[in-house]
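One structure below.
Note that one protein chain of the assembly has been removed; the remaining protein chains are unaltered in position.
When the chains are written out, they are named A, B and C in that same order, and each has its own residue count from 1.
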Amino acid sequence: MNKLDRVDYPIKELPSGDKVSLSLFRIDSGQEGPHVHIQASVHGAELQGNAVIFHLMEYFINHPFKGTLTFIPLANPAATNSKIGAYTYGRFNPITGHNWNRCYEDVMARPEEQIGGSLKSFVASNSDRPWEKIKRDYKNFLFQSLKNLESYLSKKGENENKKLFLFLQKVAAPADIVLDLHTGPASTRYIYSALYQKKSVVNFHFPFVLNIPNEFAQAMDEATFTPWVQLQREFKALGKEIPLDFESYTLELGSEELVNLDKGHEDAQHILHYLKGQGMIEASEQFTFERPVQRHLLLKDYRTIYAPMGGLVHFHKAAGELVKKGEKLATFLNFKRISDESTFSRALEPLVAQEDCYIINHCASASVSKGMELFQVAENCQEIK
Amino acid sequence: MNKLDRVDYPIKELPSGDKVSLSLFRIDSGQEGPHVHIQASVHGAELQGNAVIFHLMEYFINHPFKGTLTFIPLANPAATNSKIGAYTYGRFNPITGHNWNRCYEDVMARPEEQIGGSLKSFVASNSDRPWEKIKRDYKNFLFQSLKNLESYLSKKGENENKKLFLFLQKVAAPADIVLDLHTGPASTRYIYSALYQKKSVVNFHFPFVLNIPNEFAQAMDEATFTPWVQLQREFKALGKEIPLDFESYTLELGSEELVNLDKGHEDAQHILHYLKGQGMIEASEQFTFERPVQRHLLLKDYRTIYAPMGGLVHFHKAAGELVKKGEKLATFLNFKRISDESTFSRALEPLVAQEDCYIINHCASASVSKGMELFQVAENCQEIK
Amino acid sequence: MNKLDRVDYPIKELPSGDKVSLSLFRIDSGQEGPHVHIQASVHGAELQGNAVIFHLMEYFINHPFKGTLTFIPLANPAATNSKIGAYTYGRFNPITGHNWNRCYEDVMARPEEQIGGSLKSFVASNSDRPWEKIKRDYKNFLFQSLKNLESYLSKKGENENKKLFLFLQKVAAPADIVLDLHTGPASTRYIYSALYQKKSVVNFHFPFVLNIPNEFAQAMDEATFTPWVQLQREFKALGKEIPLDFESYTLELGSEELVNLDKGHEDAQHILHYLKGQGMIEASEQFTFERPVQRHLLLKDYRTIYAPMGGLVHFHKAAGELVKKGEKLATFLNFKRISDESTFSRALEPLVAQEDCYIINHCASASVSKGMELFQVAENCQEIK
Partner (left out) sequence: MNKLDRVDYPIKELPSGDKVSLSLFRIDSGQEGPHVHIQASVHGAELQGNAVIFHLMEYFINHPFKGTLTFIPLANPAATNSKIGAYTYGRFNPITGHNWNRCYEDVMARPEEQIGGSLKSFVASNSDRPWEKIKRDYKNFLFQSLKNLESYLSKKGENENKKLFLFLQKVAAPADIVLDLHTGPASTRYIYSALYQKKSVVNFHFPFVLNIPNEFAQAMDEATFTPWVQLQREFKALGKEIPLDFESYTLELGSEELVNLDKGHEDAQHILHYLKGQGMIEASEQFTFERPVQRHLLLKDYRTIYAPMGGLVHFHKAAGELVKKGEKLATFLNFKRISDESTFSRALEPLVAQEDCYIINHCASASVSKGMELFQVAENCQEIK
């Protein structure tokens, strides 16, 4: 049995003076190996990742492995706690409107006086050293830069979004692998992966892979891989090739507001299969499930379809299903379109697919105003062989 | 083809000066027969009734029948429109907190100066007349009383809740049958029925019948049957027996935030079967579906189970399913209960049924604070033979 | 310097597993005297009472007095914490819609099997004893009844509203005086007082006294004085006169969302003046302020004026001011009423007082839909000489 530690960090002081805390769990194999950071529920209503973390923790407590893991379930407790009616108001800060997954920092882009150093000078002073040492020191430099930035930003009072997100980035700084567990609204399972990870992402055996550019755009996966992409680029400019030896993914585990422990066990199996591919788990360990048909697509082919009218919506297809061009995606019901028996049939109006596509998400409610996000669909998907 | 009329009533003037309107639809067979009033979505997130109204309207436009129908889909448009995130904040008035289905009036209990008459004097002056005439005049008296109450209450400015609810009661005053279409949060199909309707309710072929007392408790079904119960009681006090010739039901059509046109067709079939039993539809007309096993219970056996702790919830059973005493209803996941590997298993805590019961509703979200409504269950159900 | 104790009670376990706590403070003079219970912010946005509690605590730590005090600032921490935008969503439970000050229990009306006793038998077995002893034992009986009710209700899971309110009632059971500190939306200072307290309420020197019936209606003041009213009534039925030796008030301390420490000092002075009248403070102690003109009115003359139209509102008078019949209370601005230059002046529409009245509260926002509460006004006020 491996040891499990828990450390709590009070992350928010409420108006009442009470505090909500992050619990950071750590399992150390005692053996050399990758450092993996896994967090869930940065968006407060996206809960399934916690069931997955439960099963992963159970596995790693009870099995030999190589390396270290940190887990942060319920990484944004104030967001999960913010409920109106039974539902969770967890996608953005209810006070400021900021999307909780668009608050991270492109830390290396910050000026030297804020982070206490610079990528350029790090690279300059490390150009002759072996990769292993550079890597170790770069992790420290990252960690220290985030710490310095935190202290710089908190001088004039601490913005509540920044505090949380700098904390998460800082905890993830020593990691070789970062998994950020999310869900969609009413959704299938899919995974965001930077293009440079095209090969290893397949090991998650997720039905849909969304290939994103190797660039910063404020989410956790981007915030953690960007410093490594930048490091490689800087060394290259000096004529030195280094590996891109870091991976970061956003996993979308079905629909929000749900926790399913049985599916969480399956999800954990997929992640373990990926980690085996990373050398963390004995090659002999078997995770028995069939690889599903897997498809990937580019971010530009991941499209939002907005509601073309207000009304009530019957969704014809579930998330994960294929809709052929010309088939109905949804039918709107709007009684204001009826004036008498002869116009009765106008109450129904179909919305038809303009291209073949897979439903990735649909709106979690059947009542929409014109212009609300109705679907995200995947067009031009390619099967991964 | 029968004629369909639509009349719009501006029911709310918004701060912007825009108005939202109720659309009242009416289909008249031209033949003597019951007057049926059907409304949906008084709770703004409870949408499925609108799909049912669509199918009922389609049927009655295209088939011969006896009597008249009024339909009010989206009977509380401001509630359906009030969305935060994708979800609808529709169970209570977001400004005042009043539950939208607890605002109706026990109109005959109002003093004479407010309603322009009294039940006592109505009964006194009608004691020798035939039931048919009494019934017709009582409907008018009801309508007039509600109109007077409306004008009394609006003298000092109009409370926004009252305006809507008096309007709905007034429109329903001429009815012989009132159907109020609701849904639960994550729910099976069940129906609230006053004890005196024990026989005819069976015709809806709903799997669960919840027998409520023949008494006023602020909901639409009670507000509409109570004046008839009171009328019968008053006549009885004078030694005259009259029939209780009025029916009113609250139908719970599955889960909120959903519209399913196909299930709406089935739901409409069940309602048509009931209306056939009321002599509205030719006896030869067939509505083909199997009568499911039906169970009924008393209101006292319809129990709410509150969350015994805060945390994330895995629901073991779906709405409609039986849970035996001692079986798991739910398992809570709470990471704050873990301190190290030896206490890891405490993260899961089961909630076990204390009696055999059927799940009627469960909470629509898997994240709950201690004390939130987790389930409504039906205990001591009896099969209806 | 008198001793101050603090005991914390975790009152709510959040979905994240974190807890929010009530802090109960106690100051004991060591001398015989009244037991006073003071709480604030049961409605989450009504904050000023906490500033008052601060100043009262400061006084009682530093001055000799007779009796004991318990203070609960921020008595409903989850309500104060529930913010959307900058504002506090604190008037009702955001999950259930229940008004936070309408959840208390008429404990003596509960059946014997729930509270483990009955008022009738208490009275029967105490009819010959001296009042002092009856009083002491009745406090214990009250406390025990609430404790039993708590345990009865929590058997099937604990409703989150009930838990908090039974706790507050239980803590207040030993009190001789209960002060529940509230505010209005945009408001003057006024005080709710049961009719039987007509004399002593004057000592608070509040400009408006709202005399309410000596009856239970779910608020804290009523929940705490009702058992004493019932006790007196029961003894009277047996022919024994006992004093009504208990007082309970709801103090409305201006507008919500505000904390003003300087005004809080004044408010504290008014309360100290009242407590001096109750024998708690040396008669020689001076609280120097002028008694303002004081007016009282009956609950029936405390009227809500609803918005007669939707639009933007200019309020002509501040809370506390007199409006004469025919004077403007408010002017509505609604651009939808203009069609061209000749109808331009219709954009403004005055709302005129129909009776002489004092403004007690007005709506905290200038944008209203038709039917929203615009004002509470006091009509037929009598000056207290």
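Keep in mind that, in the parts below, a contact is a pair of C-beta atoms (placed from the backbone, for glycine too) under 8 Å apart; a residue touches a chain by one contact, two chains touch by 3 or more.
Keep in mind that this is a model prediction, so the values were computed, not measured.
Novice: For the chain that's not shown, point to the residue among C:S200, C:Q354 or C:S367 touching it.
Specialist: Only one listed residue reaches the unshown chain, and that is C:S367.
Novice: Would you indicate which residue among C:L14, C:L74 or C:L164 is in contact with the undisplayed chain?
Specialist: Hidden-chain contact among the options goes to C:L74.
Novice: Please identify, in ascending order, the residues of chain A that touch the omitted chain?
Specialist: Residues of chain A in touch with the missing chain: 12-19, 78, 91-93, 95-99, 156-163, 303-312, 334-337, 354, 367-374.
Novice: Spell out the interface residues on chain C facing the chain that's missing from view.
Specialist: 1-6, 23, 25, 44-45, 47, 50-51, 54, 57-58, 61, 73-74, 80-81, 83-91, 185, 257-261, 312-314, 331, 333, 335-336, 338-341, 344, 347-348, 363-367, 369, 372
Novice: Spell out, residue by residue, where the missing chain touches chain B.
Specialist: 14-21, 74, 77-78, 80-86, 88-89, 94-95
Criterion: only the chains that are shown with their structure count from here on.
Novice: What's the chain with its C-alpha centre farthest out from chain C?
Specialist: Between chain C and every other chain, the largest centroid distance is to A.
Novice: Taking each chain's centre as its mean C-alpha position, how far apart are chain A and chain B in Å?
Specialist: Distance between chain centres: 41 Å.
Novice: Can you give the whole-Å distance between the Cα centres of chain B and chain C?
Specialist: Roughly 35 Å, centre to centre.
Novice: Return the residues of chain B touching two or more other chains; collapse runs of consecutive numbers into ranges.
Specialist: If we look for residues of chain B contacting two or more partner chains, we find 91, 312, 335-336, 367, 369, 372.
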